[in-house]
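Below: one structure, written as structure tokens.
Apart from one protein chain that is not included, each protein chain of the complex appears where it belongs.
Moving on, here comes chain A:
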Amino acid sequence: MSSNAAASSSGGAGSADSAAPRRNSKRPKYSRFTQQELPACKPILTPQWVISAFILVSVIFIPIGVASLLASRDVVEIVDRYETECIPEPLRGDKVGFIQSAANKTCERKITVPKRMKSPIYVYYQLDNFYQNHRRYVKSRSDAQLKSPKEENETKPCDPEGTSGGKPIVPCGLIAWSLFNDTYSFSRNNQQLVVNKKDISWKSDRDGKFGKKVFPKNFQKGGLIGGGILDESIPLNEQEDLIVWMRTAALPTFRKLYGRIEVDLQPNDIIHITLKNNYNTYSFGGKKKLVLSTTSWLGGKNDFLGIAYLTVGGLCLFLALSFTIIYLVKPRKLGDPSYLSWNKNPAGH
């Protein structure tokens, strides 16, 4: 309410201004920018444009779909779920009791190769219903400690697995604590198949995140043992199983690389697997699967991408066709004003 007080003062100013010679005119300077008249393209969705766009998408998508579907079909994948069957029949009533006991947990599995699998054949373990992406879990690690021996005491984010008996745990935290510790060994015709466990982790992790001079310390020495134990003589950056495990999964169902079999497998080869069923997924009803898979240029076996590409491509083709038909059957001027709707109700609502 600047209302009045100012009244008088500025009253004269206005007229004085206008009378004053216009040395510095306040006329806005013209430029295409300030006038909002920059050269512009104004795309208008004419039928031709719409139809061409749809056709373009389908022309690109359908070939991609076919290619990815072929790639996925190329991949041979063997999945063996074992968490129930690797518990002796009579003990299946109390799986948790069994897994927490000191009993022998070795388990023999047998799988048949359906198709020729070219080397390298990747070995994965797959856990279901394991929330490696839970916030508390994800945060429960100490990157500083993993990287440098000097930061050994940096266990704050790791609670409640930070210290044991007053001494810091290396590597600390829930992730490391829950390290997966089932082991697999494969044989074909009584001949051991070597599983190469080198280079299963990301190089960046080995070089950047896990220290060369950091050795496991005080690990799994507490009351409650979560998972695997580590060889205290090997530095962390060579503990590839741990490194793989520490790169937390995105979803509760996940696979992690266990190793590579670097020989070709022939159809109908029978593979004997000796596995140690150590890991407790029974407490939370998680599943465990062993996966052997080859890869294509697109990765593992997954038809979804190809199907999705084909579907979207097909849909676009269909839309292009229907738009064409509509325009052919019912040509309509876009400028037809008969669709203007508000003059029927000028008063508004």
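Note that a contact is a pair of C-beta atoms (placed from the backbone, for glycine too) under 8 Å apart; a residue touches a chain by one contact, two chains touch by 3 or more; residues count from 1.
What we mean here is this: contacts and distances are computed from a predicted model.
Trainee: When you check the chain that is not on display against UniProt, which of "Phospholipid-transporting ATPase", "glutathione transferase", "ER membrane protein complex subunit 1" or "Proteasome subunit beta" does it turn out to be?
Mentor: Going by its UniProt entry, the chain not pictured is "Phospholipid-transporting ATPase".
Trainee: Touching the left-out chain: which of A:134, A:150, A:167 or A:221?
Mentor: A:134
Trainee: Among A:47, A:149, A:235 or A:286, which residue is in contact with the omitted chain in the full complex?
Mentor: Among A:47, A:149, A:235 or A:286, only A:47 touches the chain that is not shown.
Trainee: Since one chain has been left out of the picture, which residues of chain A touch it in the full complex?
Mentor: Contact residues on chain A toward the absent chain are 1-11, 13-15, 17-18, 22, 25-30, 34-47, 50, 53, 57, 61, 64, 68, 75, 77, 120, 122, 124, 126, 131-138, 143-144, 147, 200, 202-204, 208-209, 247-257, 260, 293, 295-302, 304-305, 308-309, 312, 315-316, 319, 323, 326, 332-344, 346, 348-349.
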